[in-house]
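Just one protein chain is left out here, and the rest sit where they should.
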Amino acid sequence: MKKIAMLGTGLIGTFYTMTLMGMRNKDVVCVVAASREESARKFANQWNIPIWTSSIEKAINDPETDVVVIGLPNHLHKDAVLLAAKAGKPVLCTKPLGRNAREGLEMLEAVEKAGVFAGYLEDLVYTPKTIKALATVKAGALGKVLWARSRETHPGPHSDWFWNKELSGGGAIVDMGCHCVEIARNFIGKDIRPVEVICWADTQVHPINAEDSAVGLVRYENGAIGQFEVSWTFRGGMDLRDEVSGTEGTIWLNHWLRTGFEMFTSVGQGGYVAEKAEGDTGWLFPVGDEVHALGYAHMFQDMLDSLDAQKDPMETFYDGYVVNAIVDACYKSALSKKWEPVELSVWRGTENNETYLKAIDYDSQHQLIKEEKMPDGKTKIILKDKSTGEISQIFKD
Amino acid sequence: MKKIAMLGTGLIGTFYTMTLMGMRNKDVVCVVAASREESARKFANQWNIPIWTSSIEKAINDPETDVVVIGLPNHLHKDAVLLAAKAGKPVLCTKPLGRNAREGLEMLEAVEKAGVFAGYLEDLVYTPKTIKALATVKAGALGKVLWARSRETHPGPHSDWFWNKELSGGGAIVDMGCHCVEIARNFIGKDIRPVEVICWADTQVHPINAEDSAVGLVRYENGAIGQFEVSWTFRGGMDLRDEVSGTEGTIWLNHWLRTGFEMFTSVGQGGYVAEKAEGDTGWLFPVGDEVHALGYAHMFQDMLDSLDAQKDPMETFYDGYVVNAIVDACYKSALSKKWEPVELSVWRGTENNETYLKAIDYDSQHQLIKEEKMPDGKTKIILKDKSTGEISQIFKD
Amino acid sequence: MKKIAMLGTGLIGTFYTMTLMGMRNKDVVCVVAASREESARKFANQWNIPIWTSSIEKAINDPETDVVVIGLPNHLHKDAVLLAAKAGKPVLCTKPLGRNAREGLEMLEAVEKAGVFAGYLEDLVYTPKTIKALATVKAGALGKVLWARSRETHPGPHSDWFWNKELSGGGAIVDMGCHCVEIARNFIGKDIRPVEVICWADTQVHPINAEDSAVGLVRYENGAIGQFEVSWTFRGGMDLRDEVSGTEGTIWLNHWLRTGFEMFTSVGQGGYVAEKAEGDTGWLFPVGDEVHALGYAHMFQDMLDSLDAQKDPMETFYDGYVVNAIVDACYKSALSKKWEPVELSVWRGTENNETYLKAIDYDSQHQLIKEEKMPDGKTKIILKDKSTGEISQIFKD
Partner (left out) sequence: MKKIAMLGTGLIGTFYTMTLMGMRNKDVVCVVAASREESARKFANQWNIPIWTSSIEKAINDPETDVVVIGLPNHLHKDAVLLAAKAGKPVLCTKPLGRNAREGLEMLEAVEKAGVFAGYLEDLVYTPKTIKALATVKAGALGKVLWARSRETHPGPHSDWFWNKELSGGGAIVDMGCHCVEIARNFIGKDIRPVEVICWADTQVHPINAEDSAVGLVRYENGAIGQFEVSWTFRGGMDLRDEVSGTEGTIWLNHWLRTGFEMFTSVGQGGYVAEKAEGDTGWLFPVGDEVHALGYAHMFQDMLDSLDAQKDPMETFYDGYVVNAIVDACYKSALSKKWEPVELSVWRGTENNETYLKAIDYDSQHQLIKEEKMPDGKTKIILKDKSTGEISQIFKD
């Protein structure tokens, strides 16, 4: 059982608290902080939390607080982490870790120096589907991962500070690309170095300074590609999908709009349908248990179990820092209009990962390029002559 | 926090324990009973349960036991419930409640007489999708429910006793139809009396005495129809779907094979893919978190929260008894080849529910039958003359 | 090349003409008849048809007419067929053949006596998906077919006469059940005798005399079940699905609402979205090529190619008659509330089809009931003792 101080009472603080207090959980949120005391008090009442405050510092230092959970706007992450480190308390910080790699690195160094347990609350890596998919990939079902696409798009975030580049650190890339980048990184392998990125970003619709749409490619040292697509201009709800291609298989995950819950209503139901849903009549696609589908439940389980066991959680501050570094490179590339290196002053993975190239001998003279069953029932085999490089084809019944 | 005695260590005992001990739950399984002591011991070791026994009675009466959970084969439910009632302990019993309504009623009367808390572990009513769908229906999004289809089919159950009619009480109907019947009943309304049933049942494939396939219709007093389809002959995994039609809307739930997790592998991954999956290469459809998707997590939450609050859970022994009575009528109908009444010696719902018939006045002379937008862009309106009954059509641009 | 007289200018006449005149077809509609001359003239103008008339007889007997296509309301089918037979001209009649088996038989006998080519325009058996699925089933991919469900539901038909029981012969069963019954019959095998039916039918919503909802089961001599579900009360568009289960496989076809075309629009597009679509904003599910998806294109190809080749088309008047007989039995069962025999005074299939029961020897002592891979990776095998009938289980790694 852990006693938690929740910093922040917005949508993310609500989802986190809903998760931690939901079901038959043994953990409790016993302190809550919000910038406005009134918000903290209301939230405390709603969730039956005994202590509320408008001081982040007080919340962290409250003797009741075992673990600090940061659900604050991006520009407040760093200071809150530093305070927790100073207080010597375990700290879990929502995504993105910093607004940039410099902030991320400072936070990483602070917790490591202080020796406090730290977890990076990257929930989408913890959805039950992603966890099972990652296990499947580790078990070899996809062979070598070649490409991982992660997509998060919706009509735009729900709070003002997201739209303010100074407070958030950017636009859709730092807000949602941080998820996508880390999802792809998990599938490709966290020990493989992300080498360089190319990124398109634009403000297509909203009257803001930050990008509301972006697509990026992250090239890993072993030749694998992590592709992200983010947008605050998408219409139809929240599109949250991952696709992974490997030499031996494929995985497609749909976390939100097509999960086996389909509904038509001519009259609506009043109220909330699902996060980022648009409209409440016609065909709708609700999600059964949102905090579970978004990974919050398994994320906190891993975090608190890891804390109990005194081992690293699946997502650490180091991961948050790597993500920040990749995002930084994306912003650079969007401006320079060329591939930009990912600058990692600290690299803890392996080096010199080789690319994959399949070279199966068909016979002593030829390599096999491909086999395909044709409409007439025959099998066509494409071969490459090992000495001349010439490509030819033969048929088998 | 509750201390639980788990009776039974088969698949259902495993799923229940996995749920109760999973995540950051505050409850614990502290006693386990299996018919063979060796099984109990192994299970206790695996799940770190301090007390094991081959005696159901001992498990129930163990002073550590707060709550009795029955995950035993069907023929052992009644005696276990009677023992728990005698011991004055809260009891949760897996589905079906009895092998027939006579057993179900005896169990209902026993717990009520003893005044113990009792819950009917009908998990599929508690899947996150079903819970949200039921709330949606209650909020009026579907208007009046007219028809609810629930389907559960797979290649057959995993333990020998299921296939033995004497031990289980029947075949696919009692095994899976009990789920489907209660799902439909929840959508249509538990206070609406199920009046009569028609049922086809057959042994199509397996060399057994019980039915391995069945389809049934349950007619409710208000004219709504609950349709179930069950089979132990289905190929391709476990088909677990619900469909609900109302006057204003439609709900389709897919709990297993199409939930947004799609995967192709040419090599497989070794080991388990998903419950009742067939094969481990090609296109596969895993489920992220099986115990969650099957409703176990929310079911135990409701049961134990209700116990804490001293109120009835969503699914009670009375519900189990009604389901038993409906299933009994199905077996009768399968033999008699005609509609058979549902015999409920105890009825706790409302009486004299009227059927629905829409009679919207189009004008003083006509009722509206329907409107449709045609390919040429016009709207066709079908009307019924209120005095003559004559049907006519007009066009609007 | 065939010159066609189109009888009827309603939705079905439009779809048929669109199909016959669409693409780069060599056939032409050169005569059109409608009850009101004005409608015929308009239709002729629209489709560039040289001859129009309000007389069915004139259209049939016009020297330009090679082939008669009947797209008329149900009560006019019989007379039109008799006129075509009398004229000695090939005739294609839309579904249902008659309003009942008596009419159907009279039409069958008329064309056979006259020796004219006759085709039953049961389009849904000809959808490209159904054609391929039927070929797949014939190739053995599903083993023996055990069950076929066909479902057609929408918010109600578009023309007044459908809602008039005298003109149409009934309600949703005769209108749409005729499709479903024939689809299931094709999957199960046309040479297998449909023995008996059980059917529920009700007027749940619309103020009419006929049924607006029904579910029926048709039992075939070999134990297979054809299940149909029809409704004029469905909300959300047109639900057109088939599901087939065999001993070795499964087929699921979705012809309308989920075919890989998904669209969200907040503003709509003006005009027609898809047949029976409700609303034109929000999530919509259009169909690319409706006449193709509904089977019209392949239906006319088969009909006219068969006429050219002087061989029976896939769907004959005999098939239409069998469908009428099954539908008649359904209406009888809905009233009698018990299984009713399918009365076929003419039976052209095989006799004494045996039911299927799998009895695979596991060893000399046991039959195999089932194998399943369990979560712990072991395989559980359920066996039946051949002499005692006792059921047991063993585990294999």
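Some notes on this structure:
Chains here go by letter, A, B and C, matching the order in which they are written, and residues are numbered from 1 within each.
In the analysis below, a contact is a pair of C-beta atoms (placed from the backbone, for glycine too) under 8 Å apart; a residue touches a chain by one contact, two chains touch by 3 or more.
No experiment lies behind these values; they were computed from the predicted model shown.
In the complete complex, the residue from C:L253, C:L344 or C:L383 that touches the missing chain is C:L253. Interface note: of A:E109, A:D202 or A:D312, the residue touching the hidden chain in the full complex is A:D202. Only one of C:E57, C:D79, C:E106 or C:E262 touches the chain withheld from this view, namely C:E262. Against the chain not displayed here, chain A makes contact via residues 11, 14, 142, 146-147, 149, 153, 155-161, 163-164, 198, 200, 202-209, 213, 215, 217, 219, 223, 225, 227, 229, 231-236, 239, 245-250, 270-273, 275-277, 280, 337-339, 355-359, 367, 369-370, 372-377, 380, 382-384, 389, 391-393. By the touch definition given at the top, chain C reaches the unshown chain through residues 1, 23-27, 127-133, 136, 139-143, 248-255, 258-271, 286-289, 292, 297-298, 300-301, 304-305. Panel shows chain B; residues 235-237, 264-266, 278-279, 281-285 of it touch the chain omitted from the view.
Heads up, the rule we're going with is that only the chains that are shown with their structure count from here on.
At the far end from chain C, in terms of centres built from Cα atoms, lies A.
Chain C is reached from chain A by a rotation of 180°, derived from superposing Cα atoms (nearest 5). With each centre defined as the average position of its C-alpha atoms, the distance from chain A to chain B rounds to 35 Å.
For this pair, chain A with chain C, the centres built from the Cα atoms lie 48 Å apart. Here the spacing of chain B and chain C, counted between their Cα centres, is 33 Å. In chain C, the positions touching at least two other chains are 235-236.
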